[in-house]
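Of the protein chains in this complex, one is absent; all others appear in place.
Chain IDs A and B follow the sequence of writing; residue 1 opens each chain.
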Amino acid sequence: MTDWLLDDSPTSRLQANLGRAFRIWTALLRNPLAVVGGIIILVLIAMAIFAPLIAPYSPIGQDLANRLMPPSADHWMGTDELGRDIFSRVVYGARITLLIVTMVAVIAAPIGLIIGAVSGYFGGWTDRILMGVTDIFLSMPKLILALAFVAALGPGIENAIIAIAITSWPAYARIARAETITFREAEFIAAVRLQGASSARVILRHVLPLCASSTIIRVTLDMAGIILTAAGLGFLGLGAQPPLPEWGAMISRGRTFILDQWWVATMPGFAIILVSLGFCFLGDGLRDVLDPKQGDKS
Amino acid sequence: MSAPLLDLDGLTVTFPTARGPVDVVKGISFTLGRERLGIVGESGSGKSMTGRAILRLIRQPGKVSARRMSFDGIDLLSQGERQMRSLRGARMSMVMQDPKFSLNPVMTIGEQIAEALVTHKRLPRRDLKARVLAMLEAVRIHDPARVAGLYPHEVSGGMGQRVMIAMMLIPEPDLLIADEPTSALDVSVQAQVLDIIDDLVTGKGMGLILISHDLNMVARYCDRILVMNSGEIVEECRASDLHSAQHPYTRGLLAAMPRMDEDRDELPVLDRSTWTTGSGT
Partner (left out) sequence: MDDGIRHMSIAIHLENLTISYGTTAVVHDVSFDVAAGESFALVGESGSGKSTILRAISGLAPEWTGTIEVEGKPRAHAPDRSFAETCQMVFQDPYGSLHPRKTVDTCLAEPLAIHGIGGRDNRVKDMLAAVGLDQRFRFRFPHQLSGGQRQRVAIARALMLEPRVLLLDEPTSALDVSVQAEILNLLKKLRRDQGLTYLTVTHNLPVVSFLCDRLAVMRHGRIVEIADVADLKTGRLAAPYSRELFAASGGTLQPA
């Protein structure tokens, strides 16, 4: 199988593309930090999928007799102020974190990519107008804009996701535009224009694939920031609403007890740190692996 | 019989790749006196790597090894980085291909040339200025005071290359390695620049290694020629004897070049099976 994938002379487009993906994969595996990051993300995904099997208790079931118990054999991360098992809540909270991060990426990245690519390709007034709009969004502090949106639309996960997505797309637009400007005058773009390709075709099929890798890297690195913004909103009570086990909201609740029952706030905090780190490592690893191919001259 | 300026025996440069270590220079040997030596080859022949290996400019993960690599009696392989720095510029210099990339864009020309001198010798400012202007004149730049105040992007390619030469020769080294010094220049300017290199090198009794892909140019400006292919030296001859070269690769290259008075219907193409090379595809 490996030989087929690494074959120097593929006999079909499928083989060629799979072979390329395989080479990127093996290169990524050679980077220990990227592997660590990848494992963390995989654990996150596993926790989210298999939450009912992993969590020993219900995440919302209260047990007031056992409130604020320290970590023990029964409750690995202790219990919170309503007697709920924190470990189970962290495990179920992975679902929420994953949902937020995925939805934001899926909404913000394509919007940013297209706006940036169109802006960079056409230049002139299109560029000025689109970048003006982008700059307006970029100049607002992320958390405050997200706050304003949530305040307008009402608290809840869906609105938190939309709010964060709205503050994230401008950065991707900027990156896509910078990349597009680099290739705009390239000979391979000139060649396809000379074949009679429409601007839409050039942008969709030729420019966007080239912007994709830097956008993927940026999105992965941004995941940490997205988690933190969601946690911040949750902390302020504007994200997921109780009794949902969103990690940020859990930290907020645990604030009152931080001195005596440190585990209530700290455990979800660890989870956030670990997942953010995981995305950072993975993103860095992707950058090392994806970028050289773009400028490959050998 | 004086000792050679440069003595290389079994120079090998190795780079790790996904398929295992690859030798880009495969155990080549040659000596250089105070003469002009041309190293000719196509891309991938290892000629540029040889030049860089001599100056110990090849960094990790590349590895340089040799049975002997000595410059004027000094064993280059055993020199530490600090000692190499005192040799580079002062005793051995390199002129590179494109002045657009090899000159510092944020320093004026005068400053850069002065820096090249000051790195190896402390001089009072007045003397420094005089030396810089004298060097600019030596590379035939007529208005040295004005040019010294310009930035690299304000001068043409040919002038930029002459500035590069000035910078590399002002500390009066014994060996100059010129790596494709005229490839980025227009044809009419190439001859000027090569003439300048030639004058300065023979005038000061320096050794010159001229690395190029252009066989005819090297034949015109050098005393001896080495032809490299896939990391090996396939031919060594006097420049005047180039057209009676023996090795099939050299003969193939000479035949494959179109001539000014071309009358062939088809150019003879290199038959790579007449010698074994490492290159694939």
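Criterion: a contact is a pair of C-beta atoms (placed from the backbone, for glycine too) under 8 Å apart; a residue touches a chain by one contact, two chains touch by 3 or more.
Note that this is a predicted model, so its numbers are computed, not measured.
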Where A:L130, A:A146, A:L210 or A:M223 are the choices, the one touching the absent chain is A:L210
Consider the whole complex, including the chain that is not shown, and state which of A:I136, A:A178, A:A191 or A:L204 touches that chain.
A:A191
Please output the residues of chain A touching the missing chain, sorted low to high.
8-13, 15-16, 20, 186-188, 190-197, 201, 206, 209-210, 293-294, 296-298
Tell me where the left-out chain touches chain B, residue by residue.
42-43, 157, 186-188, 190-191, 213, 215-216, 252-253, 256-270, 281
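Just so we're on the same page, only the chains that are shown with their structure count from here on.
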In angstrom, rounded to a whole number, how far apart do the mean CA points of chain A and chain B lie?
50
